[in-house]
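Excerpt of the complex: some chains, original placement.
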Amino acid sequence: MKSTKKVKEILSWYESDNPGTKANLARILSAGRLGGTGKLIILPVDQGFEHGPARSFAPNPAAYDPHYHFQIAVDAGLSAYASVLGMIEAGADSFAGQIPLILKVNSSNSLSRAKEAPDQAVTATVHDALRLGCSAIGFTMYPGSDQMFEQMEELRELTAEAKSVGLAVVVWSYPRGGDLSKNGELSIDVGAYAAHMAALTGAHIIKVKLATDFIEQGEAKKVYDKYPIDLSTQAARVKHVTQACFAGRRIVVFSGGAAKSEDSVYDDARAIRDGGGNGSIIGRNTFQRSREDALAMLDKLVRIYKGQE
Amino acid sequence: MKSTKKVKEILSWYESDNPGTKANLARILSAGRLGGTGKLIILPVDQGFEHGPARSFAPNPAAYDPHYHFQIAVDAGLSAYASVLGMIEAGADSFAGQIPLILKVNSSNSLSRAKEAPDQAVTATVHDALRLGCSAIGFTMYPGSDQMFEQMEELRELTAEAKSVGLAVVVWSYPRGGDLSKNGELSIDVGAYAAHMAALTGAHIIKVKLATDFIEQGEAKKVYDKYPIDLSTQAARVKHVTQACFAGRRIVVFSGGAAKSEDSVYDDARAIRDGGGNGSIIGRNTFQRSREDALAMLDKLVRIYKGQE
Amino acid sequence: MKSTKKVKEILSWYESDNPGTKANLARILSAGRLGGTGKLIILPVDQGFEHGPARSFAPNPAAYDPHYHFQIAVDAGLSAYASVLGMIEAGADSFAGQIPLILKVNSSNSLSRAKEAPDQAVTATVHDALRLGCSAIGFTMYPGSDQMFEQMEELRELTAEAKSVGLAVVVWSYPRGGDLSKNGELSIDVGAYAAHMAALTGAHIIKVKLATDFIEQGEAKKVYDKYPIDLSTQAARVKHVTQACFAGRRIVVFSGGAAKSEDSVYDDARAIRDGGGNGSIIGRNTFQRSREDALAMLDKLVRIYKGQE
């Protein structure tokens, strides 16, 4: 598949990576209906780990079957499918080569109770990603957590190994724990900081949550007050976050959070698009709807990112 | 030995595994009197570690001898024999090739006193399993425990190594510790969650306890109340648990717990069978009876799983 | 040296071990005046680590010299000499091939103060045992201690390495720490449990202390009350402990504890012999006597185990 100009431009930002990693980034950027546009929609299914099976799949029991998610990601023409070891193993052969895969290599769950030191268990290896034909590994870190340094050191090892074997690295950067207030977890200063740290640790694709206009840190507030940084709209905040990711030299995608109304999903996507973000990573809003509704919603999201809605 | 259609179907679920691992799964699925049916009865003898020798074997002193358990598993036509390093070493040569072996690679004991962070010591290696001719390793994790992440990371390493050398992985997933209530350890929501996490970590065979209809987690209760999930009978709960294991794409076996009346053992087996579970793992109820009684009971269990009782 | 029938029988219990390990077990079983009988007397000198030099050797200053212990073990016709790295290094060349050596690879000391989590430092390697010509490694674990799981994991690694290079493994299993009461450390239920766990972790030779008839654990007491287990004499308790070691399929030796009267040393040995134990491991009672007295006492012990006294 020939790369578009846009894809070539994005690949040029990753100037230190080997051709193997660039090829895998190109695969993700060229897959599906948004292939070649520089925009991405990724389907992540790690909710079973995070919240348990019933809370994840009871609204749409077909989703208990791992093949269901591969199939919908393929049928909707998405850019990549991200999930944990067992889920990927259960479909990687049947769907080999049909859609780029991201192996989530660490996971938390809602039985764990650490409040100030939230963490995740590393549950898969770089070698797992290779043997399963994945294009990237995915890793969650919790900036603010008392386990953050340990997480960063796990990430360092996994990243070094992944890059050496030609895989890409996707980092979920979710502020949580330590002294962070509840509002601070979604604040724009901490969110931009979390995105920046993901870039600094060497991530190729950065996944963060959409931020509010709350500012958590006193020292940061002084700066936001002093310099003209527009935080008034979601699109403006997306723009600020992408700026924090090497002035746009890194791919940044945003997550939607809990299942919600279709309209707010579309509004989020328009804000991401208008702010210069690279796309959406959208899980529960996909698989907790019926297949028909999910396909319709994903179709509309594709068209939004194409500028058609 | 030629594989039956049922065995071939089950093997097809493990589509990402190498032929070595599939061959070992096939050995377990083809062994004994239930061979080829897709049903399993496994004899586990790790009670000596868990409760000490007298509490385990005084009711039937012949069981102090490791050969006793190999012999009864062979004579009863069971699917596999699971035990810890010393026990397997003591009979693996005498019974080489007579029955598939599962090497339990971690163990707890009743002298340990951690209440909120229950754990097990890793007491054997993947290499031990290979040199002793085992078909699988077995690992216990305690969802809910403050040691859960560490356990999952041990499991990740052991699983990756086992799969690379063609072994299967059996995970005992027993909720315990942390904030879990006593009732919560056997609750259906946490039990299904525990089974699901075993599947997500890449287990081939999942072992859980039969669950009650109690629901532990508030967030889960909302979901169970909102969606029509039948939890009224043991068979219904077994069905829900197998659904949580990739919609039945993973082998799930259930344990009976402490020695109890024969009738309740049979009732459990019928519920497992009717709910679509793959079988029983039955330890104390076997070796704490006389050899004659145990063989008679196992014979009846075989017939139940064959649909003959 | 040709193996006796008794030695061949004992070796047959270790059916999973490689010829290297069996040869080293045969060396220990064939050495000295008890060679070939299936009985053992081992001289252990790790008291310097445990209690310091003066408390160990001031009663018999010749014993400050490491060669002293090698020589007396050889001259008394014992089965093996067990000591720590520095002590073995100081004589392994002078006495090469004269007596089987057991390298104690972990050690505690009386300056350490952990009460609920007693532990030992691992102070030597399997490679040390090989380069020094030893037949076995020795390891102490403390069932009950809050460090027990960590100790078992150290033991797992050392055992796997030792067995792979043809060495035998001797485990000292001494209940201590955690919630254990002082009486519980020497109780028969916990002592049999400790011996059983050593067998389960794959030990070839198990060393425990002689037990009292006290029963520590409530759950165990119910079983001892319900089933006919004779605990009334020391010989009966030895018999129960050997039963807990795979119905006698593992070598079990007993330690005598602090220096005491000759008569009680002999009474202990007769009880071990009559209960079916494999022998004594006897340190302070040897080296804290004069060489002449020690040789006389060891001579009498040999004759007791030969059934001549």
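Chains: A, B and C, in written order; residue numbering restarts at 1 for each.
Note that contacts are C-beta pairs under 8 Å (C-beta built on N, C-alpha and C of every residue); 3 or more make two chains touch, one makes a residue touch a chain.
On a predicted model such as this, the values are computed, not experimentally measured, just so you know.
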(request) Count every copy of the one sequence in the whole complex, not only the 3 placed here. (result) 5
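Convention: only the chains that are shown with their structure count from here on.
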(request) Identify the chains adjacent to both chain B and chain C in the sense defined at the top. (result) none
(request) For the copies chain A and chain B, give the interface type as same if over half of its residue numbers appear on both sides, and as different if under half do. (result) different
(request) Can you grab the rotation angle between chain A and chain C? Superpose on CA, round to the nearest 5°. (result) 145
(message) Can you compute the centre-to-centre distance for chain A and chain C, using the mean CA position of each chain? Integer Å is fine.
(response) 58
(request) For chain B, jot down the residues that touch at least 2 other chains. (result) none
(request) Enumerate the contact residues on chain C facing chain B in the complex. (result) 13-17, 143-144, 146, 148-150, 152-153, 155-156, 160, 164, 175, 178-180, 189-190, 192-193, 196-197, 199-203, 217, 219-220, 223-224, 226-227, 229, 240, 243-244, 246-247, 249-250
(request) Within their complex, state which residues of chain B touch chain C. (result) 48-49, 51-55, 58-59, 61, 64-66, 84-94, 107, 109-114, 119-125, 127-128, 131-132
